[in-house]
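For this depiction, one protein chain was excluded, whereas all remaining protein chains were kept in their positions.
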Amino acid sequence: MENLLSQGFEIAIFGMGTVFMFLTLLILATHGMSLLVQKYEAKIPKNTADTATQKADRNLLAIISGAIAQHRSTRN
Amino acid sequence: MENLLSQGFEIAIFGMGTVFMFLTLLILATHGMSLLVQKYEAKIPKNTADTATQKADRNLLAIISGAIAQHRSTRN
Amino acid sequence: MENLLSQGFEIAIFGMGTVFMFLTLLILATHGMSLLVQKYEAKIPKNTADTATQKADRNLLAIISGAIAQHRSTRN
Amino acid sequence: MSQLVALWQSSGIFQISIPQVAMILIGLFLLYLAIARRFEPLLLIPIGFGGILSNIPGVDIAVGDGVLAQFAAMGLDTGIFPLLVFMGIGAMTDFGPLLANPRTMLLGAAAQFGIFTTLLGALSMTQIGVFDFSLAQAAAIGIIGGADGPTAIYVSSVLAPELLGAIAVSAYSYMALVPLIQPPIMRALTTHSERVIQMKLPREVSQAEKILFPLLLLILVALIVPGAAPLLGMFCFGNLMKECRVVARLSDTAQNALINIATIFLGLSVGSKLIADEFLVGATLGILALGVVAFAIGTATGVLMAKLMNLFSERKINPLIGAAGVSAVPMAARVANKVGIESDPDNFLIMHAMGPNVAGVIGSTIAAGVLIQFAG
Amino acid sequence: MSQLVALWQSSGIFQISIPQVAMILIGLFLLYLAIARRFEPLLLIPIGFGGILSNIPGVDIAVGDGVLAQFAAMGLDTGIFPLLVFMGIGAMTDFGPLLANPRTMLLGAAAQFGIFTTLLGALSMTQIGVFDFSLAQAAAIGIIGGADGPTAIYVSSVLAPELLGAIAVSAYSYMALVPLIQPPIMRALTTHSERVIQMKLPREVSQAEKILFPLLLLILVALIVPGAAPLLGMFCFGNLMKECRVVARLSDTAQNALINIATIFLGLSVGSKLIADEFLVGATLGILALGVVAFAIGTATGVLMAKLMNLFSERKINPLIGAAGVSAVPMAARVANKVGIESDPDNFLIMHAMGPNVAGVIGSTIAAGVLIQFAG
Partner (left out) sequence: MSQLVALWQSSGIFQISIPQVAMILIGLFLLYLAIARRFEPLLLIPIGFGGILSNIPGVDIAVGDGVLAQFAAMGLDTGIFPLLVFMGIGAMTDFGPLLANPRTMLLGAAAQFGIFTTLLGALSMTQIGVFDFSLAQAAAIGIIGGADGPTAIYVSSVLAPELLGAIAVSAYSYMALVPLIQPPIMRALTTHSERVIQMKLPREVSQAEKILFPLLLLILVALIVPGAAPLLGMFCFGNLMKECRVVARLSDTAQNALINIATIFLGLSVGSKLIADEFLVGATLGILALGVVAFAIGTATGVLMAKLMNLFSERKINPLIGAAGVSAVPMAARVANKVGIESDPDNFLIMHAMGPNVAGVIGSTIAAGVLIQFAG
């Protein structure tokens, strides 16, 4: 019984210690990550090209669909 | 065999009886419930307060977001 | 080992054969199906009646709801 | 060369049997009914397609480790799929018309006669030696008369899993045939002056009543017919989520994504029971014959109960709405409305028919509870 | 006649016991809190309804092959349902405020004191002989102080499944009570001049930071507290799906259909643990008593940590946001805002409180990982 409570104290101390250590490291790591990102932000590809491609594809399909519809209406 | 059919009759009678008894009780209970509700309707909390709080929270967030956006636009 | 490779050749030949045979049959079957459909298209029920019924049902409900709402508003 | 022989022997053309061909044609026929005739397509499309898949020779789809066999083991043998569908139906049900006019619940009670007379019919067939149905099987066949798909599937998965395919196909087919089965019976049992009875507009029902009703119903079930509690419990849970208005996102999912997913799996699982050996038996014909009788009797007793009630009450009920007591929501209520309009184009009965219609759902789950408790 | 006796004996009225009646009333009370008082309705409605179903006599719903027992076996005993809910919450979480001001994470650390003091409280009760909690049970009770529903359910399903019902009810009830529990403590521990501290508007956070943060968090967890990896891993996965913007359809499903389905099943499964024999024990009272203490201590240590940090820093933190470190997202952050407005109607703290609020979620999963590793 005595043993159980002392085990509890150990867990409480190590547990709280781990929580604080973890979040402290996370603060440091987050700071570091943010600094790196802000430094290299300009160099990161913006993927705008890909989006543009997809958009173009969609436009393309719209154009094609329109053309086909027109073609068919003139055929009849 | 004879036995099976007589078992069937028993189940049919008790089954239909249960269905009618159940729905009759449900009619009575529903009537009672409706009467009680109509009597005490006014006393039941309308929860409008809570909804108002949530709405206020949403408004609040909208206001804050707007303020931040404005702040940033003036900063640049 | 020799055996494994020769087994592989057999599977490759039968596999490719099956793929081609299957898709060739599918081409023929599709052609046949399309011809049949185009021939009998006019005879196929268009289900417009059913849709009309459902639509009518919806209209009906809308009409009823409206009538009830009006009735209630005049009652008060 | 031996490979070529193996290829030929592995093909469906080589392996297929006549009964399998017949079952595939039945599956295609169910798809035709669902697509071209709009017979209960939400269930009959997965059931029909699952039935075709289950009769493809040379590959395990509906047996062993096959995907449909796995779906069935997961949610049909366990009852989970029909219960989830029932929860979703509960979340789509409006008890308002019933609450406005509770005495119409008696119509939903009377229409359950179809269940028990069908049970007796099945036992009589056994008696005279035409078929050989056990009590549990007869009860599972009877529940077709409940005119409620998930209830029929749930009960037969408990009482007679070997008949599940035939019972489900029968139940959904006749539910789709309600516009053909019911009107002649309704016209035969009513006079013109009864059919033109106009009913008072139902009163407005408050939110509080709608919230309390599923709880009241659940408590009453718990006290009287606990066997019906799994079915009615899930139904009431769905309805409470809808009416309480504080969990709109759960109610929305129960009415859409979740019921749709459960319906797809349920339909395919039922389809997995349409294996030739199990379906192409004499009993299936008996089930189909008994099923239509069940619907006819339920329709008749619902109408007659309304006429009986009119003997004792000043506020006359249009007896056509009694036919809606069989369930078959919302088809039977629409049929009542349509037959009513034939006699008086200005008499819209649909709002009045919705009460007995949902009462019929309650009635058949109560009957199901009794059958599970006493015929199991 | 014997049938009539059987019918009577099969009824709930005949079979029901006093404890079952009590549990059904508790279930109705939870529904009342959820519907009329809006106490965490998303979980308390399924839990309350499931609790009622589980105590219906004469039918197996929460035991054996019953549907709720099957749900529990499928996703509660395995941890799947709480993890899916946690994934969905991750997909709804915005780490922006935290990234703008990382040092407020310390508030989310400090508020976890509630977890461990509650654990010690439970062991002390055992020590003085009031209750008899094992170390694993004490740890599961402690995690109530994490103020995070899925985490509490996940931990107790691992460490003390027999207490799961009481722990879940306690966790969600106190989360709903946060607006009552926290303000007095917050006012008692702060001066007026502290409560009116205005904080700088947080900086804008870039998309790249938001994408990298869940990965950074995951790696750090993997290196330091692997026991927390299942919980935090699913959380970070949900968050990454949201922030990366290239899988919008998956993120949308994780935030809607999937989390709603998991919530319905999770709630009903937890409800299945509210069986009279298991819930109506002295231990439940102990758990309820310890739960409120856990919330109170977490609130206090969060506020005190903010005051401590102000001793060492120029940029003062309004200590009210420390209370948001307990988690209870987003309720605790709203409470911080509300108490702040009492002292200065123009001081909106909610944006600043969201940082410690989500840090509290991280903190309690780390604590959960330690407890699972060392008290299991």
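The first chain written gets the first letter, and so on, giving A, B, C, D and E; residue counts start at 1 in each chain.
Please note the rule applied: contacts are C-beta pairs under 8 Å (C-beta built on N, C-alpha and C of every residue); 3 or more make two chains touch, one makes a residue touch a chain.
All values reported here derive from a predicted model rather than from experimental measurement.
K.L.:
For the chain that's been dropped from view, list the shown partners it touches.
P.N.:
A, C, D, E
K.L.:
Considering the whole complex, which of E:12, E:79, E:267 or E:302 touches the chain not shown?
P.N.:
The missing chain is touched by E:79.
K.L.:
Which of these, D:24, D:72 or D:324, touches the one chain of the complex that we don't see?
P.N.:
Checking the options D:24, D:72 or D:324, the one contacting the hidden chain is D:24.
K.L.:
Give the residue, chosen from D:22, D:257 or D:288, that touches the chain omitted from the document.
P.N.:
D:257
K.L.:
Of E:180, E:246 or E:285, which residue touches the hidden chain?
P.N.:
E:246
K.L.:
Write the list of chain D residues that the hidden chain touches.
P.N.:
3, 6-7, 10-13, 15-16, 24, 28, 31, 34-35, 38, 41-42, 45-46, 49, 52-53, 56-59, 61, 65-67, 70, 256-257, 260-261, 263-264, 268
K.L.:
Can you name the residues of chain E that touch the chain not displayed here?
P.N.:
78-80, 83, 211, 215, 218-219, 221-227, 229-230, 233-234, 236-237, 240-241, 244, 246-247, 249-250, 252-254, 256-258, 373-374
K.L.:
Which parts of chain A face the unshown chain closely enough to count as touching?
P.N.:
Per the touch rule, chain A residues meeting the hidden chain are 10, 14, 18, 44-45, 47, 50, 57, 60-61, 63-64, 67-68, 71-72.
Please note the rule applied: only the chains that are shown with their structure count from here on.
K.L.:
If you take the chains that touch chain B and keep only those that also touch chain E, what is left?
P.N.:
In this structure, the chains that contact chain E and also chain B are D.
K.L.:
Quick check for you: after a Cα superposition of chain A on chain B, what is the rotation angle, between 0 and 180°, in steps of 5?
P.N.:
Angle of rotation between the two copies: 120 degrees.
K.L.:
Greatest Cα-centroid separation from chain C: which chain?
P.N.:
E
K.L.:
Would you kindly tell me how far, in whole Å, the mean C-alpha position of chain C lies from that of chain A?
P.N.:
Taking the mean C-alpha position of each chain, the two centres sit 39 Å apart.
K.L.:
Which chain D residues reach two or more other chains?
P.N.:
221, 224-225, 374
K.L.:
Which chain C residues sit where two or more other chains touch them?
P.N.:
Residue numbers touching two or more other chains: none in chain C.
K.L.:
Which pairs of chains touch each other?
P.N.:
Pairwise, the chains that meet the contact rule are A-E, B-D, B-E, C-D, D-E.
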